[in-house]
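Not every chain of the complex is shown here; the ones you see sit where they belong.
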Amino acid sequence: ATLDDVKARGELICGVNVGLTGFGAPDANGNYQGFDVAICKAVAAAVLGDASKVKYVPTTGETRFTALASGEVDLLVRNSTWTFSRDNDLKFDFVAVNYYDGQGFMVKKDLGVTSAKELDGATVCIQTGTTTELNLADFFKANNMTYTPVNIADDAEGQRQYLAGACDTYTTDASGLAASRATMPDAENHIILPEIISKEPLGPLVRHGDSQWGDIVRWTYFALVAAEEYGVTSANVAEVAASSTNPEVKRILGTEGELGAMLGLDKDWGMRAIAAVGNYGEIFEANIGSATPIGLSRGLNALWTQGGLQYAPPFR
Amino acid sequence: MAFVQEAPKEGFRLSMLIYDTRYRAITIQVVVLFLFLLFLSWLVNNTIANLAAKDRTFDFGFLWMRAGYDINQTLIPYTNDSTHMRAAVIGLLNTLLSALVGCTIATVLGVVIGVLRLSKNWLVSRLMTLYVEIFRNVPVLLWILLAATLLSETMPEPKDFKVTQAMVESGAEPAASNILFGTVAITNRSSLIPAPLLDRPLGGMEIASIPVNFSLLAVLAVFIGSVLVNARFLRRVKAIQEETGERPVTWWKSLAILFVPVIALLMAMGFHLEIPGFPTDASGVSKGFNFKGGIEVLHSFSALTLALALYTAAFIAEIVRSGIMAIARGQSEAAFALGLRPARTMRLVILPQALRVIIPPLISQYLNLTKNTSLAIAVSYMDLRGTLGGITLNQTGKELECMLLMMGIYLVISLIISSVMNAFNRAVKLKER
Amino acid sequence: MPKQLTYVRGEMLAPKEPPLREAGVVKWLRENLFSGPLNTILTLLGLLATAWLLLHLVPWLMHSVWNAGSLGECRQIIAATWGEGATGACWAVVRERWPQYIFGFYPQDFALIARLSFADQYAAAGGYEGVFGAAVNGAVREAFIADLRANAGLFDLYVLGYWRPILAFVLMFVAIAPVLFTALPRKMIWFSLLYPALAFWLLWGGTVWLPVVALLGFAVMGAVFTLLKDQLGVPVSAGLGLVAAVLWWLFAQAPVTAGLQSALPFGLASVDSDQFGGFLLSIVIGVTAISASLPMGILLALGRRSDMLLVRTLSVGFIEFIRGVPLITLLFTASLLLQYFLPPGNNFDIILRVIILVTFFAAAYIAEVIRGGLAALPRGQYEAADALGLDYWQAQRLVVMPQALKISIPGIVSSFIGLFKDTTLVAFVGLMDPLKGITAVVRADIDWKGIYWEPYIFAGTLFFIICFGMSRYSMWLERKLKTDHR
Amino acid sequence: MSEQAIDRRKLQVSDEVAIQITNMNKWYGQFHVLRDVNMTVQRGERIVICGPSGSGKSTLIRCINRLEEHQAGQIIVDGTELTSDLKNIDKVRSEVGMVFQHFNLFPHLTILENCTLAPIWVRKVPKKEAEETAMHYLRKVKIPEQAHKYPGMLSGGQQQRVAIARSLCMKPRIMLFDEPTSALDPEMIKEVLDTMIELAEEGMTMLCVTHEMGFAQAVANRVVFMDQGQIVEQNEPGEFFRNPQSERTKLFLSQILGH
């Protein structure tokens, strides 16, 4: 089973994005950072007790599923959309949705376009091997428009081509667009069009058939969400564990009950995950939130208590 | 006497399996076969186990399912409703197109550079040496990336060609305009060249969902006819030369035979060129994002093809140079001593011999170039690897099937090319005693 | 009839200087540049092309900026120094990121730097345990390292910091020296044979016993081979030796390594494959594949010329298959498909897998080159060896191969150059090659977004130097080998 | 070359059989190249084989050290029958030295290394000893001073003498020569023949394919004439040249002695 492999190896192998600032990219020292990467770290902390015991395997939109399917990686966290066919035909399990997203278009301001419906005849930069590629085809067909696709292997190249004017518009998940735009030297000259043409629930995924491993990832993620709900942060987690009286919090942090054992882990797993990367809100704010250059607002990804969709099932 | 009259007839002993030359070969082969089969069954076994563990099947049914994605360069009709199979064919055609154009350019360039490297002109031969050394000592991937970057970073955007309202009012010109008398536009996405159009085309039909254009067929037929007539004409000329010794001047007659009929046919069908440009409204303001009309040659294609051609040309130049040098100096001296002029010497004596030396390595360069087109991924060109081995693989998750199919196709292409080479080698082998 | 048939020269003429137009600049120009209309046109074209290139490149190169923190800063400096609208090269990116281009994300040995150059601060921070000891001290460690980064000198950071790859690289030259320069003492070959294990240990770290015990496997193979060779002949005893070695590696390797490690713990911090990158990665892949592909290529070439139908068919099949498909499909196989072909649950290193497939690729090409060399060898050489009573393997080793390899040197070296250039393709399977992999990372950095030419030119130049060097070396070797027997 | 005419009576021919060929047949594919060859060579015999081109002379002597495989009949060399058994082949080859028309020296080794290669690897003689032996034989063929040169630096005659020395270093009991002088310039032929004559004087068993009739008359104790893969005539040399029996031999002798 994957859990045993990971433990035996002492290392979690995580498929990530290398070029999407805020979600997954190595910094100048080669340390991977980002909203997606944080989940890898949390799982490593929960399973192995050390958030740094992760081996990051760079994947492109095109290679990521093969990497997961062939066993190259234990876990894929690469802004991947949960779709029916990926779940059933490609035989993966999407364990959660860490970011509710939709596909958008970015254009240069001086193009004078204000709606995606005006893009008839445009050249569109698109990453190959993504849902957005299929959505794009559907969208233009539905609106009876034509376009020229420029199929690009990774985000960095997509941005380059877009900036160089090799395409009129760049389309991908809105969050990806925001991340790209944030890193552009002249961010103010680019706008993201209002249309969101698809639902893109992004989340971590594992291979079919190993439910235990899927559960570990799923509940590690939910622990992070629940932690935000109960105000547990990386800074106060030790203190809360000692003082909290909320039974659910205590169960998450392992001071009460045997949740860890049910997962096949020890009882501190939740505490370690939260201590290593912080709760969902912390991760969001640190990597892509409004204080960062990417500046995404919580929107749909706010907690359910604040009108969003992020919702952790009960820990009991 | 150490001499044994009748060596004892020995029966078969086990040790003979190792020591006896007759049996040893068999022993070794049996062992090798056994090991090979063992290895093979181990692979197959693992694969089956792995597929089962991952809850996957091994079948090619996905090839007949809807692809759902679009491709920007399609030599035969394709929409996102077509099958994965057709997408793969599109990719294959793109691969072949790039390989074909690349080989052609590389050959022309390589021959020119190789010959110029031998030139007595110091400057030119040094420049060519520089070219060869620089291109062949740097990874081809770099040339592909550089070509793509060069094209997309230094050429004007399509919108620079547009006439805006303000320009119409002030009478200013757009920042960029077509080159070559306004017929060709090079933007940072593609080159647009005039498209041939017919007013009175002959129509067409579809055979096995591949469109057949009668006008094109007619033009081809006429041209082939002209080539045949020309060949006859040249035979006649040769006969005259053999008879009288004088070779009539033929080039303009040949040209006429080759092109007049085709041009006449095209005129009859109402041939004209469609110049690429922006559609404009009544006041002359351009509309839309992109050029309309003309044939669009994507830069992803140009960059890949050009870079491969430039890179391979460096190797071809070396092949040509050493091929010519391999023909001993004595051959040209002998020809000179017989009174043949340098150009004739080249054509009648040096080239026919150099070609034997040149063509085999040349063909393996073609093979390399063809295989290198799989680097299309670096510049977003949708070749076989991009469609079948890329998007299709990713969308369907059939990595095993897609990769095997793709390798198989490349293998077939390679085998075809190398069997052509072998046939050639056999045909031109020098007669020795 | 000729008047005076008889002629005897009274005194010999001394050589004279050639007439002026036979020497000097004028003649040189006339002969080399303007010897005819066609040549004159070519010269002018050449001059034009050169001028055009220089006109575009020189200003750009002249306006180079070496010191800046980001592309934006570079542009500001250029605009400030050479005026608005001037273009210039921003080499600052190379200056800032060159360690990654060379070493990828290979970790610097801060412990060593601390110990050697910052002993006081190190002691104050609590020595090894305090700084590098346990994972819990993450914050202390990070702070200490940040401090080191800021204060350490260039030598400390880049030479001491990267002492392992640098040492491995330097030793590589020692190891290949006896191969390159036949004049060196033959005993050095032993070092060359040990070098792979040593380099492995230096680069990947971990316990020293792993490579030592692995080498023992070869010793086992050698022992079995020499013991049995006389009775069973070369192929059989080599096969049995291989089996013994494999058994050793499968069953004895792990326990013996563990035992030795617990008895005599000695090792280096281990480094993960995914931290390799840049030219370090290219060189590791290139050199390993080059040295492994040569023996394999020789075996394949011999197989292809074998009398045994099956052996020949398999060799031909292998060679033609490998040569018939593009390298990148093989790389994809290495990274994505190999997992299907291997027993479930295994997970072996991606670099290793890539090396294996690249080795196969190179071996197929080298086999063809060597086959050419073998074919060029006169039949008489084989017959003479047979007549002297040498057996097949002795004849191959002592008579045939030395000659065939010599003939094949140019081809082998150019295969090597091709192989080294092709290491850049590993970028497509997610490894950090210096050309595309590292450049993509650099360009993902917000500071350097929008930089194109400089990283490419930098990496391209390094490749050029290495490949050009190799090809010159092969020419030198060819000349040398040609002359010393004549 | 017959200045050093040999007193042929001095040369010992023992009763011991060195080579026994019985009803040997060989085919190249469909082509029957050796037909029912029978031949017995006593130890110490010096046999010259001659015959028109393509008559199978080379093939015959190449069969004797199994450079070619025969398909029917028997060849027994020094008591060892040549079969497919590798051990027998090895044994025979180390007993039988061979000198080729084109010398076939190993160009990548020095003269000395050429001579010591086989003793060291096949006979497992210590290197030092092998070198001493080699120098001994090089002195014998009168080129000790060339020991450290490469074959490419020697003249043809010298190369052929090295080839002889190389064979001798294996201390063979039988020497085979396949037209050892026909690739040489006239001046060099003498050097080589002299060496061979010396060998003959020492009682080496020799089979020599050659058309040097002077050599045959001076040294051989038997001349074998072959045509179309068969032994047509054999005789003591004086008799053979003076008084050939078969028509074929007469024709052949008239040609080669004529020019």
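Just so it is clear, A, B, C and D label the chains in written order, and each chain counts residues from 1 on its own.
Everything that follows uses one rule, which is that contacts are C-beta pairs under 8 Å (C-beta built on N, C-alpha and C of every residue); 3 or more make two chains touch, one makes a residue touch a chain.
This structure is a prediction, so every number in the text was calculated from the model and none was measured.
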Total copies per chain kind in the whole complex, with one of each drawn here: A x1, B x1, C x1, D x2
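In this section, only the chains that are shown with their structure count from here on.
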Neighbouring chains shared between chain C and chain D, ordered by label: B
Geometric centre: closest chain by C-alpha means: C
Pair joined by the larger number of C-beta contacts - A-B, A-C: A-B
Chain A and chain C: spacing of chain centres that average the CA atoms, whole Å: 38
Separation of mean Cα positions, chain C and chain B [Å, integer]: 30
Chain A: positions in contact with at least two other chains: 63, 66, 70-71, 157, 160
Multi-chain contact sites of chain D, meaning residues that touch two or more partners: 86
Chains grouped in pairs wherever the two touch, ordered by label: A-B, A-C, B-C, B-D, C-D
List of chain B residues in touch with chain C within their complex: 18-19, 25, 28-29, 31-33, 36, 43, 46-47, 49-51, 53, 116, 119-124, 127, 133-134, 136-142, 145-146, 149, 153, 367, 371-372, 374-375, 377-378, 385, 389, 399-400, 403, 406-407, 410-411, 413-415, 418
Footprint of chain C on chain D - complex, ascending: 65, 67, 86, 90, 93-94, 96-98, 100, 102, 104-108, 117-118, 121-122, 150-153, 166-167, 170
Footprint of chain A on chain C - complex, ascending: 71-72, 97, 100, 104-105, 135, 138, 272, 274-275, 277, 335-340, 344-345, 347, 350, 429-430, 440-441, 443-446, 449-450, 452
